[in-house]
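Shown here: the complex without one of its protein chains, the others still in place.
In this document, chain identifiers A, B and C correspond to the written order of the chains, with residue numbering beginning at 1 in each.
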Amino acid sequence: MAISRRSFLQHAAIGTSTLLAARAQAQRGPIAPPDQQSADAKLPEVVSRKLGVAIVGLGKLALEEVLPAFGECKYAQPVALVSGHPDKAKRVAAAYKIPAEAIYDYAGYEKLANNAKVDAVYIILPNSMHAEYTVRALKVGKHVLCEKPMATSVAEAEQMISAASANKRTLMIAYRLQYEPTHLRAIEICRKQELGALKIIRATNCQDTKAPNIRLSKALGGGPLQDVGVYCINGARYLTGEMPIEVTAIEHRSSEPRFAEVPESVAFTMRFPSGVISHASCSLGSAESRHLEVLAREGAFEIENAFTYRGLKMRVRRAGKPNGRPNEIVEPKIEERNHFADELDAFAQAILSNKPIRTPGADGLADLRVIAAIEQAARTGRAVKLG
Amino acid sequence: MAISRRSFLQHAAIGTSTLLAARAQAQRGPIAPPDQQSADAKLPEVVSRKLGVAIVGLGKLALEEVLPAFGECKYAQPVALVSGHPDKAKRVAAAYKIPAEAIYDYAGYEKLANNAKVDAVYIILPNSMHAEYTVRALKVGKHVLCEKPMATSVAEAEQMISAASANKRTLMIAYRLQYEPTHLRAIEICRKQELGALKIIRATNCQDTKAPNIRLSKALGGGPLQDVGVYCINGARYLTGEMPIEVTAIEHRSSEPRFAEVPESVAFTMRFPSGVISHASCSLGSAESRHLEVLAREGAFEIENAFTYRGLKMRVRRAGKPNGRPNEIVEPKIEERNHFADELDAFAQAILSNKPIRTPGADGLADLRVIAAIEQAARTGRAVKLG
Amino acid sequence: MAISRRSFLQHAAIGTSTLLAARAQAQRGPIAPPDQQSADAKLPEVVSRKLGVAIVGLGKLALEEVLPAFGECKYAQPVALVSGHPDKAKRVAAAYKIPAEAIYDYAGYEKLANNAKVDAVYIILPNSMHAEYTVRALKVGKHVLCEKPMATSVAEAEQMISAASANKRTLMIAYRLQYEPTHLRAIEICRKQELGALKIIRATNCQDTKAPNIRLSKALGGGPLQDVGVYCINGARYLTGEMPIEVTAIEHRSSEPRFAEVPESVAFTMRFPSGVISHASCSLGSAESRHLEVLAREGAFEIENAFTYRGLKMRVRRAGKPNGRPNEIVEPKIEERNHFADELDAFAQAILSNKPIRTPGADGLADLRVIAAIEQAARTGRAVKLG
Partner (left out) sequence: MAISRRSFLQHAAIGTSTLLAARAQAQRGPIAPPDQQSADAKLPEVVSRKLGVAIVGLGKLALEEVLPAFGECKYAQPVALVSGHPDKAKRVAAAYKIPAEAIYDYAGYEKLANNAKVDAVYIILPNSMHAEYTVRALKVGKHVLCEKPMATSVAEAEQMISAASANKRTLMIAYRLQYEPTHLRAIEICRKQELGALKIIRATNCQDTKAPNIRLSKALGGGPLQDVGVYCINGARYLTGEMPIEVTAIEHRSSEPRFAEVPESVAFTMRFPSGVISHASCSLGSAESRHLEVLAREGAFEIENAFTYRGLKMRVRRAGKPNGRPNEIVEPKIEERNHFADELDAFAQAILSNKPIRTPGADGLADLRVIAAIEQAARTGRAVKLG
């Protein structure tokens, strides 16, 4: 079982000690242990400072997605919690090694100002509370990452943007898909016109939401457009890089008790300046469907599970043959990553390195303008123009 | 290599002669040959009389799909051709063993009356000529299978239906997907509410049509709604079993020369009495996309290549887990069949056995009413109600 | 609704009469009908003479696949039947418009010599009868297409090849996949080394065969290697373009009565001169599985439903990333065609134009040599070399 000279040289990159050891073993017995495959392994990045984030609101999204995601973050860490449930907060803090003194309640929210470890807050509250808690955080000098939709009205959103500007702090809206590899590739295909001019964007984001749920409460800012439809709106905007100029809509009001306050479903169509038409549906009352398809002149692509947290899969068809039928379907292998970790890292890096962010308040405001137009179109039965 | 008594009995069903032969061979040499596997093979059906069909118009659809499909028909056969191109007609007649005297031109169309072998005509002309040639055939006593859309206006369609009634002849519209196994299964899922109440129907039928093409000519009855959108309309109607009560639409008028007469794309939304919303797009200017998805309360299904001649594939998701997310995705194995052969056989069987047809003129008329409403909605920017 | 001059010119290719008609209609009323889309439609090919084929054996394959396939053949037609069941033969003849006098029984097989319309026979009998009926047909001057495996022994196969040569007639083995577009593309990928040097070929061809069935009879030439395994052998041979030089095998003998004469399953491995290893399994006792995968240095491809009559689907992975992981998966859109029609047309064209055939008797003989070696390896537990 002698190891040859050639083999020795081949392994040289593993580390001299490894191969000397192996050679020694081959010659006379037990070897000193090497580190396996060290040559091409990526060493973990040691970051000098991570952005300290206070989590505001300990609902399902915070507990099941955001807090676990910090384990995969390089540049951000949870350092404080804001919650109205002290027992729950204590338990969560224990699990994430957040000190008990870094637990705040809503009344004492401004005390975050005194915690130097808190650079920023992540607002994961009902939509109706986004504006207030964003502005209060900005006023005490914290950066803000706010869940979408950023507010319940255009006016609120404008106040939030003003507050960020006035306080010289960053306000980012948590459009996680703008940080996700499959959607980033989709944006690239569209912007570079890799499949030719864009023609039609089709989207659906539907789920079956059991009552009680804040998504079903108008007072708390819920509704299918607000909760799931916003993905279709934002998606069509970042794929085209444009703001729609006209919308039509039909909504379905259900007699089910859970839909007393909000429509069950809304289907809407947006016209963009370049001529692209995007039609979409959103619902809180059907089985899940989250599909996005983009048709262009020379091809098309679709994303399966387009708006979910994981399992997104792109399939690209390049037009050929008669009628634009594809010659082949290509399924690019795109790395699956934790959306929340990448989003948090993008937020942290922008702040730590003082760079602009991809999804500022203006992005959230644009969607609210579209939502308002869609609601008006559904109410009046008339196409609504957007300035 | 002796064949045992047990093996002999096992094979008994193959036919005594086969096994006796095999046994004989085992005993003394060369065997008399049996017919392989005759036990479970399906014998071809010998039909006493097939419906004789005259093909009216020898365009691409007639030549590449319809005429070859007769090879798989049990109950129908091509017996005459109507064409304005004598040379082409002769060549086609030769290939399908249709006698030269059964070739007609359009001026001599009524001479079909004298050909007793012609029971019916199949109108595969530009849409603008459907009405005239349907009525003329009915008047000389022939049954009619007419391509969709059945006409270019509601008024024409009403005339065609009247003519069929007055002449006591069958008028069927060639909605081939209502005879196709995947769509038949889709209809069954919807009608039996196997996935619960229907909620949303999404469809797209788009292709890239090169000029010159009759689909791009308004005078010839072309346009994206007429040519491809009609599948989305008819589909939503047979899946719900309802007529829409309201539509909205946005169309895209292109500056490309090929779209001088018809819109490039139309996106439209239909509201049905049961509350179902169907949104769809059709285009003659994008890469091909032909997708249908039906969302219901307890599940969803989609059909890939939904409106093509072959390659349809259904995938069913039954809701489970939170938000109606599926526990599994089921791909039923549905037999792939020749759509045109099955449609022609259904037409023939209905006539030969004097039974009602599934897609009468009224079905085509309903779609024309919806098309007219969509065009009005696109023109006016207002939702249009359908009585 | 006037048709413009520009539109007129755009449509010029449709045929002047069409557009003149359309223009006329636009100007003054009813139009003379054109032929739709004639510009780019493929006219059917009118063939001066088709090869006349006698079908020998009216089992399931003949009735359900081969005879219907003639409807899609351009160069071959069924002109006679050979069967031991007169009633069945009459019915089949009626369905395919074969005259009653062209029905033969096995005793009168040589009378085919007197039927000038019969150029060739297609042997679809139990494997044990292939040799006899092939030789008898060749002796009376008919060309032969013989189902695979071509015989039950190497000796028989050699006699068949000699008889073809002595009688100067064509003997083709019905390896339909060598005429099928997906496998033809697979061969091209392998021969051109589009994915680099071939490394490993994996195949399985299994089904659950209910008794009684000739496949389960040793006397009739059945068995898993003979019936389904031969596809894996032939496949590895046409993909590599080589003959294997060594085989190992393990077979499973079942206690189920249906497997009294033949093994239930055989797994075997073949080594090829270029270093390619192919491992495969075949069974008559498991649920269906028909999968082929080819691993090469720079990529891999697989074919789903690889050995079935329809539904074949290729997926290609091109190596990238660490460890040869693919960057994307490509699903080429390959036309689905009737395997039997293409095979019959290839047979007919070769004879009618006096050209060499792709799958001569030698191809079938090579597989029988491999089968014999696999059986020996399974019996002895030793690797068997092939000269």
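Brief remarks follow.
The working rule: a contact is a pair of C-beta atoms (placed from the backbone, for glycine too) under 8 Å apart; a residue touches a chain by one contact, two chains touch by 3 or more.
Please read all numbers here as calculations on a predicted model, not as lab measurements.
In the complete assembly, the contact with the undisplayed chain comes from C:E246, out of C:D105, C:E246 or C:E331.
The missing chain, though absent from the display, is touched by one residue of C:T152, C:Q207 or C:T359; that residue is C:Q207.
Which of A:G71, A:G141 or A:P273 touches the hidden chain is settled by the complete complex: it is A:G71. Contact with the chain that does not appear here is found for just one residue of A:C190, A:L220 or A:V384, A:L220. Annotation for chain B: contacts to the undisplayed chain at residues 40, 321-322, 325-333. Residues of chain C that touch the chain left out of the display are 195-196, 199-200, 202, 204, 206-209, 246, 248-250, 252, 254, 264-265, 267-269, 271, 275, 277, 279-281, 283, 285-289, 291, 293, 295-300, 317, 319, 323-326, 377, 381-383. Within chain A, the residues in touch with the undisplayed chain are 1-4, 6-7, 10-15, 17-18, 22-23, 25-26, 30-46, 56-64, 67-68, 71-72, 83-85, 88, 91-92, 94-96, 106-107, 124-126, 128-129, 132-133, 211-214, 216-220, 257-258, 260-261, 310-311, 336.
In this text, only the chains that are shown with their structure count from here on.
Per-chain CA centroids place chain B at a distance of 30 Å from chain C. As a whole-number value, the distance joining the C-alpha centres of chain A and chain B reads 43 Å. The distance from the centre of chain A to the centre of chain C, with each centre set as the mean of the Cα atoms, comes to 51 Å.
Shared interface positions of chain B, defined as residues touching 2 or more other chains, are absent.
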